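Working notes, structure below.
All protein chains but one are shown in place.
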Amino acid sequence: MHLPCRTFNETYEQDMAIVRTRLQWILLAAAIVFGLCIPLFTGTYMLTVIITTMSIIIAALGIQILTGYCGQLSVGHSAFVAVGAYSSALLVSQSGLSFWIAVPVAGIAAGLVGLLVGLTSIRLKGFYLIISTLAAQFIIMYVIIHWTSVTGGSFGMSAPAPKLGGIEFATTQSYFYIVFIALLIATYVAKNIVRTNVGRAFIAIRDNDLAAEVMGIHLTAYKLLAFFIGCAFAGIGGALAAHARGVITPDSYTLVQSFWYLGYIIIGGLGTITGVFFGVIFVSALNNGLAMFLSSLSTIFPGAGSLLAPLMLVIFGLVIILFLTFEPRGLAHRWQIFKAYYRLWPFSY
Amino acid sequence: MVSEDKAKLKLEHLHLSFGGVHALIDVSLDVREGEILSIIGPNGAGKTCILNCINGFYRPQQGNIYFEGRDITRLQSHKIAGLGIARTFQNIELFTGLSVQDNLLAGRHFYMTGGLVGSILGGVYLGRTHREEVEQRRAIEDIIDFLEIEAIRKQVVGTVPYGLRKRVELGRALALGPRVLLMDEPMAGMNLEEKEDMARFILDIYEERVNTIVLIEHDMGVVMDISDRVVVLDFGRKIAEGKPSEVKGNPDVIKAYLGKAAA
Amino acid sequence: MLRVNNIEVCYSEVILVLKGVSLDVPDRSIVALLGANGGGKTTLLKAISGLLKTEEGEVTDGSIEFGGKRIDHIEPEQRVSMGISQVMEGRMVFEHLTVDENLEAGHYVRRRESSLNSERDMVFSYFPRLKDLCRQVSGYLSGGEQQMLVIARALMARPKLFLLDEPSMGLAPIIVEEIFDIVKRIKEEQGASVLLVEQNAVAALSIADHGYVMENGKIVLDGPASKLMDNPDVKEFYLGLSELGEKKKYSEVKHYKRRKRWLV
Partner (left out) sequence: MSVILEHLVIGIAVGAVYSIVALGFVLIYKATGVFNLAQGSLLCLGAYICYFLSITVGLPFYVSIILTLVVAFAIGLLIEFVFLRRMIGQSHLAILMITIGLYLMLRGVVLIAWGVYSKSLPSYLSAEPINILGANVLPIFALSLVAAAILFAVFILFFRYTSIGVAMRATQDNQQVAQSVGISVKRVFGMSWAIASLTAAVGGIIVGTILSVGYSLDDFGFKVLPAVILGGLESVPGALIGGIILGVVEHFGAAYLGSWLIGIEDVIPYVILLVLLLIVPYGIFGLKRIERI
């Protein structure tokens, strides 16, 4: 919104650019270089946490597009993540397909399932639409749990690590780079979708579907597109996480997980791409911080570690409520205020 | 300017009812190329229903609507918009989360053909989608300038005051590059000064941009002064049609709508 | 009866909407409040009725007195039972309820004091048309009928002070006439006062005893209604008459506008 001091837009191209000033380019480059260096100084455990967080961000970008931008509330996001995870795992381990093809295909598969669920959005709005995504959550997970011959049922199945021309990306370090690059691409794609014509159509539908129609926006087509894109991101995020862990079980894709995805974008801020990063990283940090605290506590009180999951539920639920009550625009909004404050740095007013 | 026989928009024997309530009964009317046509009538007479039928929100049970000779009765709303029929709403229906500029750009939706792949790959610095965005920005700047809303270009619509919002909505309708503009109570809730501004914009639009305008309005001063023809509705029926001066003197209209004061 | 002393109103703790507004509504009188959109008229009404709180608005300075008691910190429902009823703009009926049930909801504050039926009959004496519609779902009424219903609903609480917000908005001239007649009758027969916010200045000043003009959150002019109608600025900007007293034509709107004197 506000430009740094002494920066003026003279052409529409400049006005539209995401990365506008030289400083922003430098910061972006620095961030990418820093990202690439992460494996050099973190341990395997920490790196796994980071990889998981990054794949969650990719999936959360999907729900941000679907719910945050297009306004189609989804309470079944983790089921679409599951579709991606299982498709990719099946394609690699059963059909022997290469990881590099399986992941995009998994994304498309999840997107298509999403499209099917999205068909209900043509007639349903608001609370009634929640039901169809909730139904998707239950029905998809029912199929995964009970189709034991294919999915291994509640015992789960394995998702082999990727290979590229004989080189196995078995180490956490090498897998980090795959996910990191995927995250960069996903962010770039998401940002582009939401700031061009397609994104404007999504927001138009979210804010006022009647007016959107009068402006010539094909409601059905764009709602379905939002479902496809949102669920495709979920699928790709799910597939990447699955291969990172090596094993997948249905209990990582419960309704509670779907609520977590909604929580990420509430905490980060609905309708912003940056917000997704803030939301997921915030919750992930909270979760891991709490885990560390409890495990250190369990030396004094044995059994404190088993409190992690329920305690995290309480804290997460409370954080969602607090954000909705006191900072409904999420962390991204705080970040905007912070940036505006340092706009004239080093001479702040 | 008004050509007598060229009907831009033709409504033939429209019947519309909602569960037993008749909203429109056998309404026929022509909107001629190059005129400002006002539709007046008491509340609930079916004025807005006519607009809703024209742009495809409601499907009349009987009757047909032709636009430039083409039957549009059963077309979907977004297709009708694409043909060049734009409208504004009684209670301002803007995209409150978008900036003024993006609201207008959303109105240019039809002119952007890049689609999804284009916007994924070329949205930022390359390709046709990018050129398109720049082009459309130029087109809407023209409208922004025309409606004198430069100062709020980048403001989120939710924070813009009421009078200006009406103008933004008008701008969004213009962004569609329409051949017919339907306006539903553009002056509602405005004071005299704002009404004058709005009247000026409507007349300017009529001269420079859209030569066929359909207006629903309650302010008789505005209706009688700026419209070429007036159609009067009452309980879903058309009870009068003609030049403002003719309608003003029509005893049926006085009885049903205008009241003693106007006589 | 109502005295507003120099109040300031803020939204979301930042946006100052009213900047020191004072206003009096004497007993048994109609006071018209004119002014441009976004000038703060509706905000003033909501400050008086207490509905500001649901919109993150707050009276930050000054006081509002009703019948000698300060009311600016009490809950809206208490103000209704003290005798202040607001009729909000936009014909806000409870659209899924029938006409009868709407009236019953209006009677809620007096449910222990008077019988529903007698109050309803009193209201029907002003709005005979509603009697025939009483089993209908109010969402399907016409605009004029809805406007009558919301006034009737407010009347069910037997208020001493009506706050009427834009009762003529979007209504046919003939209905506006009818509604204004009824408002005048209510004032005379019920002994109530009315604070009327209205864009239709001609109609408003014709029934009002006193008038205020409000712009940008300040009162810029006030006086007896007859005197206001003679003021040249009011004539030009609110009544639509040129300086010679002729009606202006919209087809000849100028691009240059005379500046209002009170804004300089």
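For reference, chains read A, B and C in written order, and residue numbers begin at 1 within each chain.
One rule holds for everything that comes next: a residue touches a chain if its C-beta (ideal position, glycine included) is under 8 Å from a C-beta of that chain, and two chains touch if they have at least 3 such contacts.
Only a predicted model underlies this, so the values are computations on that prediction, with no experimental measurement involved.
Trainee: Tell me which of A:101, A:185 or A:313 is the one touching the absent chain.
Mentor: In the full complex, the listed residue that touches the missing chain is A:313.
Trainee: Just name the one of A:31, A:131 or A:185 that touches the chain not displayed here.
Mentor: Per the contact definition at the top, the residue touching the missing chain is A:131.
Trainee: Could you list which residues of subunit C touch the chain missing from the display?
Mentor: Touch set of subunit C with respect to the missing chain: 49-51, 54-55, 75-77, 80-81, 85-88, 92, 94-97, 101-102, 104-109, 111, 137, 139-140, 153-154, 156-157.
Trainee: In the whole complex, what residues of subunit A lie against the chain that is missing from view?
Mentor: Contact residues on subunit A toward the absent chain are 73, 75, 120, 123-124, 126-128, 130-132, 134-135, 138-139, 142, 145-146, 210, 255-256, 259, 262-263, 266, 307, 309-321, 324-325, 328.
Just so we're on the same page, only the chains that are shown with their structure count from here on.
Trainee: If I average the C-alpha coordinates per chain and also across every protein chain shown, which chain's average lies closest to the global one?
Mentor: Centroid comparison flags B as closest.
Trainee: Please work out the Cα centroid separation of subunit B and subunit C, and write it as a whole number of Å.
Mentor: Each chain reduced to its C-alpha mean, subunit B and subunit C end up 30 Å apart.
Trainee: Could you state the distance in Å from the CA-based centre of subunit A to that of subunit C?
Mentor: Roughly 50 Å, centre to centre.
Trainee: As a quick test, compute the distance in whole Å between the mean CA positions of subunit A and subunit B.
Mentor: Here subunit A and subunit B have centroids separated by 41 Å.
Trainee: Spell out, as numbers or ranges, the residues of subunit B touching 2 or more other chains.
Mentor: Touching at least two other chains: none.
Trainee: What residues on subunit B touch subunit C, complex-wise?
Mentor: 21, 41-44, 90, 161-163, 185, 188-197, 199-200, 203, 218, 220-222, 225-226, 256-262
Trainee: Where on subunit A is subunit B touching in the complex?
Mentor: Listed in rising order, the residues of subunit A that touch subunit B are 1, 12-13, 15-18, 189, 192-193, 195-201, 203-204, 206-208, 210-219, 225, 229, 271.
Trainee: Can you list the residues on subunit B that touch subunit A in the complex?
Mentor: Contact set of subunit B toward subunit A: 55-57, 76-79, 81-82, 86-87, 89, 93-98, 102, 105-107, 109-110, 112, 114-116, 118-121, 123-125, 129-130, 132-134, 137-138, 154, 172, 176.
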